[in-house]
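Of the protein chains in this complex, one is absent; all others appear in place.
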Amino acid sequence: MLRLLFQRLLVSLLLIFLISLFVFGATELLPGDVAEVILGQSATPEAVANLRHALDLDRPAIMRYAEWMLGLVQGDPGVSLVNQRPIAELVGARFANTLMLAGITVAISVPPALLIGICAAIWRNSVFDRIASIGAVAVMSVPEFLVATLAVVVFAVNLGWVPAMAYATEITSLGQLVGSFALPILTLGLVVASQMIRLSRAAVLTALQEPYVEMARLKGASHRRVIWHHVMPNVVGALVNAAVLSTSFLVSGVLVTEVIFSYPGVAKLMVDAVATRDMPLIQTCAMIFAASYLALATLADIVAIIFNPRLKFQ
Amino acid sequence: MSLVQVENLRVTVPRELGEDLTIVRDVSFEVPKGEVTALIGESGSGKTTIALALMAYARSGCRLSGGRVVMEGRDLLGLDKAQVLALRGSEIAYVPQSAAAAFNPGRRIMEQVIEPARIHGRLSDAAARRKAVELFRSMMLPDPETLGDRYPHQVSGGQLQRLAAAMAVILDPKLVILDEPTTALDVTTQIEVLHAFKRLIRDFGTTGVYVSHDLAVVAQMADQIVTLRDGQVQEIGRTRQVITAPQSDYTRRLLAAARPREVHPDMAGDARRPVLEVINLVGGYGPAGADGRPYKTVIDNVSLAIPAGSNLGVIGESGCGKSTLARMIAGLLPATSGELMLDRRQMPLTLGRRSRAQLKDVQILFQMADTALNPASTVEEIVGRPLTFYHGTRGAARQRRVLDLLDMVQLPGRLLHRRPRQLSGGQKQRLNLARALAAEPRLILCDEITSALDTVVAAAIIELLADLQKTLGLSYMFISHDLSTVRAICDEVMVLYAGRAVEHGPRSALGQEPYHPYTRLLLSSVPELDPGWIDRVGRAVQSRQGNIGAAGAAGLCPFRSRCAMRIAGCCDRIAPPLRRLAKGAQVLCHHDETALWAGAGARDAEGKGTAMPALPQRS
Partner (left out) sequence: MSVSEASARSRLLFARGGIISRGWRISWACILGLAVVLCWLGVAVLGQAIAPHGNGQIVSPDSFAPMTGAFPMGTDYLGRDMLSRVILAARYTVGMSIAAALVSSFVGATLGILAAVMPGAVDSVLSRLADAIIAVPNTMFALVVVAALGPSTPVLILTMAAMYAPGTLRITRALALNLSQSDFVQVARARGEGTPYIIWREILPNIIMPIMTDFGLRFVFIVLVLSGLSFLGFGVQPPAADWGALVRENMLGLSFAAPAVIFPALAIASLTIAVNLVLDNLPTRIEEE
């Protein structure tokens, strides 16, 4: 089993490397580039060449890539091309914001979703199950901005409970804190919860179909005993796997959420950077997202390996 | 005096679109107290459904929609949930078909065996454990004191089955339901388990219900037989009476199928003109090592010859390599070394190098009929493709020939444009046969083609094969684990163990001593249609607990770890020679003929006596 884990980690490292190549390589495809964008109207060929030289854009790609990677690993991803500020500084605080948003969302939405998914599987085909399943599928089927839009319409506009925008820098009271965070967390939370419900329901349903569950029933075990004694212990691994996987959906959900609610996080930073084509910033943000997503996916796989009953007892 | 009366039981499958489907219809029978009642029938007969209904249990999708199951005055189908749960495991117990699936892989065995005691609160943990160990001992399980500490995957199939039985009787239930408990086991394992069950039932005086499709097994275990077909009762009677003088047509057919009649094709094989010769074939999986043998050797130095128009049977248990042998001959799995000759001409070991004529001459049939048919093709396309591929026949001529072939295998012509999923199991296997015949082969390799079919259907296929052989002059290599089928149709038989041929001889030799020790074990483990057989055989011919191990390097005897007659210092050091016996067979053994004769009455390694039954004459 250790061998499998090791292999999985190795694969992840390889993937990160490939992704970094891709992210960096995207820059090279630019027909026009940042220098032209910055200079705008006054982009004469000499001016562009000068600016490119000043920005170190005219060295060979491989060298720039190597420098960039080295810098990233050491925690210094360079300077933003648009406003010349160190990227580390730009990203730093916002990364903390995004983490806070993600962390709170996970803490609030995963446990209830887990419970709902498990109960839906246990009371299969009941009204509860139908509602939970249809709800989860509905949320998963629609774009995140629709969830956000509806959330705003219902809670901010119609009910007036919370303001529509989030200002993380102007919090003075707990009430304000909750108020400004509520909608983004609700939106993200719904996205994560819907995945979680679906995955956990499927995991428990699979465990319920196992032949030894039927055998337990034939020994006279009550429904409760069957669930607690035979199903739950064997399904823990699948559930943790499901939790980690649904958390990985945060990575894309956060993009839309931060934009809609003007939340000062890394995702908003990246979207703004794309608008101005600030490639170094884009690259750094992209690597952060890719690394997070990959870390979560790898963690999910590792959990699945550890909890696989067949490998467990060798 | 009956313990349970089943009255007009009806089980249906409710469906949302359309009407309900009835799978058990109007079934009534009684289960006499202290006796074993067998429910016998083929797949789809409803026997498991009825057995589960005795516990007021229906699998998901099924509903117990009518009738009564009365035990000691109470209708079990009318009880509420709590009362039913109180019954299960304590008064009525169940031994499942696949014990491996019935145990939770994440918990230790002892915990699960004493679980009924915990659920029903009848015995304390300590008392239950003691009882469990006693049960293990009485069922001849190894290390009864510590066996319970293991996990299910650390224990063999036959042991698991006995453990499941211990789990069932731990609370001394009034009724034990055994649902095909030995179907998944090898014949040599099965006999030990059957012995254990029989003792258990006798010692405890329990009432039993035994579900099976195997008449010979049922004849050993049951006092009363209920024959079922399509969810309806065909016949009820005492065992001896049902077996010797069945009343219903269906039971008669079942019996006839259980005793296939021997076929002697008119054209005796001409040994000078063999269709297929296999010389020192070695093969397996994984890369070849320094000694030229594959990493995992499955077939080890096998040689055989099949004369034109005659049949060779290859018998052995699971893991002996018989299917691999067939695939090697067919070229699907290239052998590592050795030679294949078709009609005295060299045939390459790999598919890619064979000529079209060679490909045509050797056809293979698989065990699972449905996975061998492309679900997206029609019958016409399936049978017609070989015609076009080998003979260039197309269009109307092709369709005519396809109809001819369908006729040959007794399939109606109206199936021409059907797809495989619309055919029954027996029809699918016939279709496979038609496809093989379309190539006009010399040799057909039949890899367990009847193992997955019901006995009646299987018997019909065997008859068909025999008829076709006469008309077309084919040869077969017939692979099976079922001795009676092989005996029925094959002129020569080879016994395979761990990839080596331990005995090889004409059909008659399979009916006479002396045998190779493994052959003896195998033959004596096959249940017969005689109710007293299991008691006559006495304690099982000992087979030490050991999986089929490979022969390993230097060609040592693969059976040495289980053999009752092994010679210490010889069998584990020197490769055994191939000996010719007077009865016309060859065996792979150190013992000479006299020693093997002596072995027939010898004591086994643990000092238990073995009584060798004489093989009864076949009509």
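Every chain is named by a letter (A and B) in the order it is written, and numbering of its residues begins at 1.
Everything that follows uses one rule, which is that a residue touches a chain if its C-beta (ideal position, glycine included) is under 8 Å from a C-beta of that chain, and two chains touch if they have at least 3 such contacts.
Because the structure is a prediction, the values reported are computed rather than measured.
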item: Residue among B:A99, B:A372, B:V409 or B:A509 that touches the chain left out of view; value: B:A372
item: Contact with the hidden chain (one of A:I19, A:L205 or A:I306); value: A:I19
item: Hidden partner chain, residues of subunit A it touches; value: 11, 14-15, 18-19, 22-23, 26-27, 29-31, 137-138, 141-146, 149-150, 152-153, 156-158, 164, 248, 251-252, 255-256, 259, 270-271, 273-275, 277, 279, 282, 286, 289-290, 293-294, 297
item: Residues from subunit B at the interface with the omitted partner, ascending; value: 15-19, 21, 330-332, 351, 354, 356, 359, 363-364, 366, 368, 371-377, 385-386, 389, 421-422, 435, 439
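The rule we apply is simple: only the chains that are shown with their structure count from here on.
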item: Computed distance of Cα centres, subunit B from subunit A, in Å; value: 53
item: Residues of subunit B touching subunit A in the complex; value: 52, 55, 57, 59, 85-90, 93-94, 96, 98, 101-107, 115-116, 119-120, 151, 153-154, 167
item: Contact footprint of subunit B on subunit A as seen in their complex; value: 210-212, 214-222, 225, 230, 233-234, 309-310, 312-313
